[in-house]
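Of the protein chains in this complex, one is absent; all others appear in place.
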Amino acid sequence: MTHADSDIGHERPPGDLAIWIFICAELLVFAVFFASYAFTRANHVELFNQWQSTLNRNYALVNTLALITSSYFVVRAIAAIRIDHRSASLRWLLGALAMGALFLVVKSMEYADHYSHGVNLRTNLFFMFYFSLTFFHFMHVLMGMVILGVNAAVLRKGGYSAENHRGMETGGSYWHMVDMVWLILFPLVYVMR
Amino acid sequence: MSETFTKSMARNIFYGGSLFFFLLFLALTFDTESALPDRDNRQAITEKVALGKKVWEEHDCIGCHTLLGEGAYFAPELGNVYKRFGNSTEAIVGFIKSRPENGIPGRRSMPQFNLSDEELEAVAEFLKYASEINTNNWPPNIQG
Amino acid sequence: MKYQSQAVAKPYFIAAIGLFVGQILFGLIMGLQYVWGDFLFPEIPFNVARMVHTNLLIVWILFGFMGAAYYLIPEETENELWSPKLALLMFWIFLVAGALTILGYLLVPYAKLAELTMNDLLPTMGREFLEQPTITKIGIVIVALAFLLNIGMTLLKGRKTVVSLVMVIGLTGLAVFFLFSFFNPDNLVKDKFYWWWVVHLWVEGVWELILGSILAFVLIKTTGVDREVIEKWLYIIIAMTLITGIIGTGHHYYWIGTPEYWQWWGSIFSAMEPIPFFMMTIFAFNMVNKRRRNHPNQAAVLWALGTAVMAFLGAGVWGFLHTLAPVNYYTHGTQITAAHGHMAFYGAYAMIVLTMISYSMPLMNGRKAANSNKSQVVEMWAFWLMTVSMVFITLFLTGAGILQTWMQRYTDTPLNFMAAQEKIAVFYWMREIAGVVFLIGLTLYIVSFFVGRNDPEAVIEEKAAA
Partner (left out) sequence: MNAPTSSLLRPCTWVYLLLMLLTFFTWLVGITGQSGFGISMLVLGLSLLKGQLIGDYYMGLKRVTSFWRWVIVIWLTLPGSLIGLAFYLTYS
């Protein structure tokens, strides 16, 4: 794995190939969900526009920034471990986890808001999609944080080094996927009308 | 070149992925449970309906019929039979009662179960209850 | 055969085949009743024949799984079975309980059976596939626990391979989810909801783990491909199975009183359920192509490849055909479901048990690796006859189902159920003929155990290991 930080011509993506098979499956589910949303919306434009405007975009903005920042921190964490800066790497990784936690908190506040208004998965077709998509994604953020948490624990114990940090690359790839999905979900559900 | 597709990662994905989706399934189940009171016509479940369900089960009706589309495909759907029979429990009772002991030559026929009047009424009430469950407009038409 | 105690698998397999014959005979009776309505009426009404047909299926597959586990686990864990005596005892208990239950179905009216077995105390009878008297269900749980104890102890004191681990997880899941069969509320919607936790989470969940592990085992043995490679793929395939299959349960929650969102969740996830089956097909052919030796038991290899293909077709393709909610709205509870059920059960579960039997029986009969050529030729004939006739059964039922859906559900002037049934009778006749061919195949299969017994073993000129 020593070739990991050379600049050119990798045959494989960073991390374990197994996680990439999983990433593909996850992306497929989200892709189908997104397309289903769009086409269902096309048949119920009024309804979707009406209820979309009740969503709080400020929450969504904070959440998007949190995830992007978190993803960036993971990139820095991996860059740091590549030159054997373990403590720096750990700091970046913990920062990424903190940003993930921020996302969970803000999203939970948003859910609490909906809940207090009696809005749920079964309120109408728009909220069916809204909750299905965001909750499914929410669970992925949780899962990603568990993986990054394991990465951080291993890193703390000195389990990663410049030569061997595939585990971190695996976790990072998954985390970026979670981020990327949100980057499409945010405009689709909150903004595009 | 070191292994780029490791068994331990495949294992983690199996355990992690299964747990993840099972938890998601539990979350959806939880939501379904809280949604059911508005949909499953539970206010109509009287003792009679409960007895009807037992009569239904103890004669293995599901071995020929479907109920809400599930069961055997040898005989008609009964989830909407109450409506198909003109919203009449009497018609259901009459039909079950009138089945010939020895069948109909060459044709499919429902057995004669020799049910008591109480059982007959109960099973008809049970089918009435079933017909009023919110099934998202299934079946597509009255023929079931 | 490396360990003495593996031999306890043999009675399990023999019983499985015997019950399989019974299942097919009752299948033929039902098939005939579809077109000759009063055949055997009122002695064996359709519902009784169907109970016998489906329950025999479940019981013989369970016998097959248990036999497979008793053969596979000692070999994988590299030590003798914890208690062969317990295994034999459970065999007889299970066989007697199973036989009594089937006789109960046939000899007394079902309502009488319910009364005799005191269904009132804990009513669990009369639901599709779970028709067994409550006492039989309790018996199944006890047998399953004893079986798991036996297998688990063997695993604990031996080598823990992925194949054996996955199998034990699958078998444990099988036992755990069966417990939901004791939950039978008055509320029909809840009854149906949790009924699927047994049925769906069995056949589209934990059973696939058992299927995967048996297939992996047979492939390791017959191809000589590195265990590491096979186990890695086993993990990925079963991961995909559960990832898609658990939420995929939602495809049963469209029209039974459950909320609308299941139509989306169910459609999206179950649309992906063919993926693991497809991976399994690719995987099986890949491993056989990469084989390091040519195993003399060619019949077993054929069964293994056949399982991969037919499971993909039956469970994957035929499942996908009617899994999307807008399609299922029209096809739900028609012959399409029956078509899918037949090919999926045969392709995935009947064939994997036959694969295991094909691989292990010669060894348990004292052969070094394989039966004689003659026996294998007959077995392969049986394979093709059964498999091809099952394809035709599926196609005829699909034809019947499409017409039924059209006439009874889709047109503006829908026919009533029986009128539609009469119009598709010709498909039922053809299905019955295909069923007879299947029985011929099954007969040949049994014959294959008796021909060429004294002939020498089949051998394959070993080329330089590729």
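Lettered A, B and C in written order, each chain numbered from 1.
Note that in this section a contact is a pair of C-beta atoms (placed from the backbone, for glycine too) under 8 Å apart; a residue touches a chain by one contact, two chains touch by 3 or more.
Note that the structure is a prediction, hence the values are computed from the model and not measured.
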Visible chains in contact with the missing one: A
Residue touching the undisplayed chain, where the options are A:Leu47, A:Val150 or A:Met180: A:Met180
Touching the absent chain when the full complex is considered, from A:Thr64, A:Ser89, A:Ser132 or A:Asn151: A:Thr64
Selected from A:Ser53, A:Ser108 or A:Ser161 as touching the chain missing from the view: A:Ser53
In subunit A, positions touching the absent partner: 5, 7-14, 20, 23-24, 27, 30-31, 34-35, 37-39, 41-42, 45, 49, 53, 57-58, 60-61, 64-65, 68-69, 71-72, 74-76, 78-79, 82-83, 172-173, 176-177, 179-180, 183-184, 186-188, 190-193
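The criterion applied here is as follows: only the chains that are shown with their structure count from here on.
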Computed distance of Cα centres, subunit C from subunit A, in Å: 39
Subunit C residues counted as touching two or more neighbouring chains: 232, 235-236, 239, 243, 259-261, 265
Two or more partner chains touched - positions in subunit A: 18, 21-22, 121-122
Subunit A partner contacts - residues on subunit C that touch it in the complex: 232, 235-236, 239-240, 243-244, 259-261, 264-265, 268-269, 271-272, 275
List of subunit A residues in touch with subunit B within their complex: 1, 12, 16-19, 21-22, 120-122, 135-136, 139, 143, 146-147, 170
Residue numbers on subunit B that touch subunit A, as the complex places them: 2, 4-6, 9-10, 12-13, 16-17, 20, 23-24, 27, 31, 35
